[in-house]
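The complex is shown incomplete by one protein chain, all other protein chains being positioned as in the whole.
Moving on to subunit A:
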């Protein structure tokens, strides 16, 4: 979210997407898979935040919790209840994985909102890995737990027999579209919000619209704070819904 606009040759030049460039932290050169980049830095901060909240926050293990411990317990209870409500009691076995996803996304989203930071969840590479891992896990789990009965997910037995093949095709397509929508929803939301803020920041270079631009940035920032949480919530609850399909494939 680097706020930098250059006025070149009398015209405004926007680089709203420059904030998403992955660059090496030390020196420059080719980016190998092991290169320490800004991705590494901001993901490391995500880990630190999670560790700080849960290792330091719950250090007291107090029955009457401190503030940090309350937040940690709140996050735990929030996701725990979500998994229990949506996936059922059998889904609680997979709670640690879902909690991990939620924590990563929510902290990455909020760290991405710090001005000049780098939003790791704005990258389709990141969200696609998250969504694909959910998709593959759920699919494999569905077949392992239910065998071929998992295919009943696509065979809507409550529909008239003539309609079922048509519905099966639709269900099949929608099933395979899941990882795509799952990943693009998160990445797209974060990217679009950050890019829009950047575009408004570009207009701030013109003195007459600068106040409007600043107000717009503040308003969109507020919206982005909401989006940062809601997208983490949506990603998590969809994971729970998919997990429910794997655990109970019948309609």
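Operating definition for what follows: a contact is a pair of C-beta atoms (placed from the backbone, for glycine too) under 8 Å apart; a residue touches a chain by one contact, two chains touch by 3 or more; residues count from 1.
Keep in mind that, in the parts below, contacts and distances are computed from a predicted model.
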Chain excluded from display, named as in UniProt, from "2-aminoethylphosphonate ABC transporter permease subunit", "Carbon monoxide dehydrogenase small chain", "ATP synthase subunit b" or "(2Fe-2S)-binding protein": "ATP synthase subunit b"
Please pick, from A:191, A:216 or A:246, the residue that touches the omitted chain in the full complex. A:191
Using the document's contact rule, name the residues of subunit A that touch the chain not shown here. 15, 17-18, 20-22, 28, 30-35, 37, 39-40, 43-44, 46-47, 50-51, 54-55, 58, 61-63, 65, 69, 72-73, 76-77, 95-97, 99-101, 103-104, 120, 122-126, 129-130, 187, 191
